[in-house]
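Excluded from the complex is one protein chain; the other protein chains are retained at their positions.
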Amino acid sequence: MNKWGDNKAWFLVIPVLVFVAFSAIIPLMTVINYSLQDILAPGKALFVGTEWYKKVLHDYRLHDALWRQFLFSALVLLIEMPLGILIALAMPKKGWGISFSLVTLALPLLIPWNTIGTIWMIFVRPDIGLFGAAINNLGVAFDHTRRPLDAWVTVILMEVWHWTPLVALLAYAGLRAIPEVYYQAAKIDGASSWKTFYYIQLPKMRGVLTIALLLRFMDSFLIYAEPFVLTGGGPGNTTTFLSIYLVKIAVLQMDLGPGGAFSLIYFLIVLLLSFIFYQVLQRVGKGEKV
Amino acid sequence: MKGKKKTIFLAIYFGLLFLPIYWMINMSLRTNADILGTLTLYPEDPTFRNYVKIFTDSSWYSGYINSIIYVTINTLISLTVALPAAYAFSRYQFVGDKQIFFWLLTNRMAPSAVFLIPFFQLYSTIGLMDTHIAVALAHCLFNVPLAVWILEGFMSGIPREIDETAFIDGYSLPRFFITIFIPLIRAGVGVTAFFCFMFSWVELLFARTLTVTNAKPISAVMTRTISATGLDWGLLATAGVLTIVPGALVIWFVRNHMAKGFALGRV
Amino acid sequence: MARIELNEIAHSYLRNPKGESDYAIKRIHNVWEDGGAYALLGPSGCGKTTLLNIISGLVTPSRGRVLYDGKDVTSLPPEKRNIAQVFQFPVLYDTLTVFDNLAFPLRNRGIEPSEVTKRVHEVADILDLTPFLKKKAAGLTADAKQKISLGRGLVRSDVAAILFDEPLTVIDPHLKWHLRRKLKEIHEQLKLTLIYVTHDQTEALTFADQVVVMLEGEIVQIGTPQDLYENPEHTFVGYFIGSPGMNFLTCTLEGNVAQVDGAKIVLDEKTAALGRKAQGKLELGIRPMYLEVSPVPVENGVPAKVKVLEDQGCHKIAVLMLADKTLQAMLPEGKPVPEEKAWLVFPPQWTRLFADGRLLK
Partner (left out) sequence: MGIVVDSVTKKMGRETHINNVSLELETGTTNVVLGHTLAGKTSLLRLMAGLDRPTSGRVLVDGRDMTGVSVRKRNVAMVYQQFVNYPSLTVYKNIASPLKMSGMSKGEIDRKVRKTAAMLHIEDLFERLPSELSGGQQQRTAIARSLVKEADLLLLDEPLVNLDYKLREELRLELQDIFKQREAIVVYTTTEPAEALMLGGDIVVMDEGRILQTGPTPDVYHNPATLKVAQVFSDPPINYLNGTVQAGTAKLAKDIEIPLDGHLRSVPPGNYIFGVRSNHLSLSKVAKEDAEIRVKVELAEINGSETFIHVNHGDYRLVVQEDGIHSRRIGSEIPIYVNPCCFFVYDESGALVASPPHGSIQERVK
């Protein structure tokens, strides 16, 4: 049946619009304002047009941060997606094990992001951290504050530790939604467990996996707090991702003009991605109704 | 045999998952001197001194209280405004419905860093700086769209004939909504509250920027302390452990509904 | 193909069943002949799906043995029993084409590619699926999908039996006819053992040569559709088969005459003799179709009041009151219609006696 056509429904949406307008539209206008002006002193601003945009677009550090960001997101997805699916497959299907697994998996998701950074900062330190000390004992020199590679390994490990459970939870929910008869039919057809996975479980999980993939892409693209606490963007700038760089420009250096321009470009990139996100989601939604 | 392999794999994974947390707990039970002295796998001389300090020093424990206050306010606001909106999106067709729904979702995708300076200025201007409500409002940026998104999913699962029957019976929309409809989507409201709590609880950037002392959340207290006290690892670890507790409690209460929330795929 | 024997089967889903009522299947002991088309009919919760799963091997019975052609398969899983099953909802491999779906069970068993192609084309021909072979299975209509599920069973030359679990639930009513016909045709053509579970009388009676009626974990009657209609062995069968169901009147017996609240109904000698020997609550049963209704007094006619007269187009249903008991009768189109009073005649050859629900014979 079709939805009821009634424009009075707008009244129900107004509260949301007021709140989101307050926390999204007004700030966004301010940002646009900054990006087009040079604020010399409070109350004294000069219209500079696209000046800041040109400056930001030619900033090689921003380019570096962008590529770093893409590399980071790609690596994270490559590890988290298969690992998450594997965990979901290994999870128990009945009994107390379900509750235990779900609670354990959800735990890292509810730890404040800076605490995540703290946990790992402690964990990988060569002097007091279990991980750092153990690796060094094996004869591998490891120090995430000095070596870029070690810093990357640490950040990725942390990210995987933090967010793989989300993929696993989504995949698990997807698996649970597969009716038992599919497994029965596969058994009767003599399918091996690999074939059952490839021809039944994977296609049936497509919807949730798409969502997991996109969510993980978005959130890893916006990452800030955890690497900030862990490495502060270093050593050098080797773990300075987009958000960290933006905060550096806008908050620490108070360069409001370039900060504003950077913000908008960053937001546009994310918007573009979220548009693709929305399109894909729509298509997945339709595909599942068949 | 296959089942056994799975269990072993899962046990190893869960072991690795707990290890960093365990290590932090381990350190929270030791003094700083002890930590810096020798590396031991478990606290040989466990002490609760760090915990005592946090529970008795108001600059520490008020951080927890502040966090809980603004998270609660945010969750309440998000649910209150999202419920009618989600109902509108799930039931009605109106001018601009799809566009607004999409625009709401884009806010969930916005990089927090973009909004830092404007928020700072906005809340300074209207005198809300360093208040709980400021952080709660800021978190609405991503939590309200999220709540609308999840609730809409649950509401669409309720047949519209129930609404119609109620209107035929003479219920007004608000009365129907409160007495009949909300009880029907109880689980959805619970799941939504859980996610609002979660995202507000774990957020750092806004909470730190919009507060100075009065509403400073525990996460911000921790970051400051790193530089202030030099490196009291034991205290830092203890503060970290204590930030995990509320989250763990919440999970425990919603554990049976969690899978359902995830099944909708709307996180 | 195989002859399936159920040997003293009983099943409970509880780990420690206590009384009778804990058993989903109480006691079943019968043989399903090779090449027969059977329907397993009963209301929901009667244990028919459990029985089907015992035959297929998805459920291992608490007691008793399952034999395929004399070989004990009780503890074998479904994939080792060589059966095929069609479920309530179409179960397909969404990402595969129709061809690959049909080929799937063969390829899993390591059949030669040329043989696979040959078999798939044969089966696709029978099921009218040939035009869709190259299409993705996910985009097809529900009835085509259900045919593919069936086809995956048919492609296997070694299949012992094909089991159906309410296979037409999701099919549009006007397409059901087509599938029912297809199933009949396949049975005629391939002479496979088919077992069909349903709660729908039309489906069961249309499909099967032999209908097995189940009630509360037990088989109450096995017979041809005509048999079930004309000679129900249990009051439940009388009620469940036919619309409206059989009329039942509690009665006492005096010689050859059944007394129903003072009204006298003459029975034939054989039935009356059986009734006199029987124990328990006696009930007289007659189909609405066989109950004769006259608007004027007739010989042996029992007077009754007419409560409602329903016109169904091709015939009328009269709801009659015999003392305080309700009876229904079917009046063919054009037959004279009683107005307030009617006289009922119970033809002895269609009047049956039941004791405690079971037919006397």
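As written, the chain order gives the labels A, B and C, with residue 1 at the start of each chain.
In this text, a residue touches a chain if its C-beta (ideal position, glycine included) is under 8 Å from a C-beta of that chain, and two chains touch if they have at least 3 such contacts.
A quick note: this is a predicted structure, and the numbers were derived from the prediction, not measured.
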Residue of C:L175, C:V319 or C:A355 in touch with the missing chain, whole complex considered: C:V319
Residue among C:P167, C:G217, C:P288 or C:P338 that touches the chain left out of view: C:P288
Chain not shown: contacting residue from C:N30, C:T117 or C:T202: C:T202
Candidate in contact with the missing chain, chosen from C:E112, C:E188, C:E299 or C:E339: C:E188
Absent-chain interface as seen on chain C, which is shown: 43, 177, 180-181, 184-185, 188, 199-202, 205-206, 209, 224-226, 228-230, 239-245, 287-289, 308, 310-315, 317, 319, 330, 332-335
Residues from chain B at the interface with the omitted partner, ascending: 159, 161-162, 164-172, 180, 183-184
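Here is the rule we go by: only the chains that are shown with their structure count from here on.
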Category of the chain touch graph - line, ring, star, complete, other: line
Chain A and chain C, separation of their C-alpha mean positions in angstrom: 57
Where chain B touches two or more other chains, by residue: none
Chain C, residues touching no fewer than two other chains: none
Chain C residues touching chain A - in the complex, by the definition given at the top: 56, 58, 77-79, 83-85, 87-89, 91, 93-96, 104-105, 108-109, 138-139, 149, 152
Residue ranges of chain A touching chain B (in the complex, touch as defined): 1-10, 12-13, 15-20, 22-24, 26-28, 30-31, 34, 86-87, 89-91, 98-99, 101-115, 118-120, 122-123, 127-131, 133, 161, 165-166, 169-170, 172-174, 176-177, 193, 207-208, 211, 215, 218, 222, 224-225, 229, 242-243, 246-247, 250-251, 256, 259-260, 263-264, 266-267, 270-271, 273-274, 277-278
Contact footprint of chain C on chain A as seen in their complex: 179, 181-182, 184-185, 187-192, 195, 199-200, 203-204, 287, 290
